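One protein chain is absent from this view; the other protein chains keep their places.
Let's turn to chain A:
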């Protein structure tokens, strides 16, 4: 454009040239748009051309299977194994979950609460019966002589528990199958008081005071056999170790005693000095000694202290109150 105008200045008849220039300037943009549209950079994405969204193809939802189940169907084959709850498979109108006051609990569909809790739908009584029947051919009959618990306890004092797992993975060896649990009653070892005390100290929390049972669980070896051998070794070692008296055990003094024993305490010496004779000769000494041991071992409370007071009264031959 500038070049053109300079050229025109050189030309003498200016008016014609001006018209020409005007006509050129006006005509030139029109001719350009027609040829090719200038593409502007649309940063903000303002005038987005309308796009048609692709429609999601919905798969058809079948009605729940539970609706078509016959009443006399074989439930064991519908729900054969442990599985989390499925609303369409369970034909029960179960409800679970929290709602606002007055509203019923949510129903079984889309209910996470029902899926969270464990269910035992695979263990219905007929199914258990059927499985037991199936297992029966692998079992041997129970010995008839062992008809009560005492006899079992006497003849088989030790109880070994292990589990075999059916496992559907590339290997059939389940790591949990190696664990061995050995249980036995402490009384069946027939230990004396000292050995029993030592045994209890050795086994620690593995002893259950309520049913007098020692439980030893071994799982450190890779095989079941090895763990069993180890458990048996432990039982043997514990037994012999608790029977052994180490030289340092003889040094146990009164302060180390775990229970108060009246016989070897100052209380006995006190009353012997008081009466000037042996404790066996003192009347009511037995009751007194029992009261003192009770008082010391059971801890102080109104009951033990009043028992102690009564025993002292009898020992010293004090008259009753009032």
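The working rule: contacts are C-beta pairs under 8 Å (C-beta built on N, C-alpha and C of every residue); 3 or more make two chains touch, one makes a residue touch a chain; residues count from 1.
By definition in this document, contacts and distances are computed from a predicted model.
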Undepicted complex member, UniProt protein name, chosen from "Cyclin N-terminal domain containing 1", "S-formylglutathione hydrolase", "Exosome complex component RRP41" or "Small ribosomal subunit protein mS29": "Small ribosomal subunit protein mS29"
Contacting the left-out chain in the complete assembly, out of A:119, A:162, A:265 or A:293: A:265
Residue among A:123, A:158, A:245 or A:273 that touches the chain left out of view: A:273
Among A:232, A:261 or A:296, residue touching the chain not depicted: A:296
Residues in chain A touching the chain absent from view: 265-267, 270-271, 273-274, 288, 292, 295-296, 300-302, 305-306, 308-309, 312-313, 315-316, 318-319, 321-322
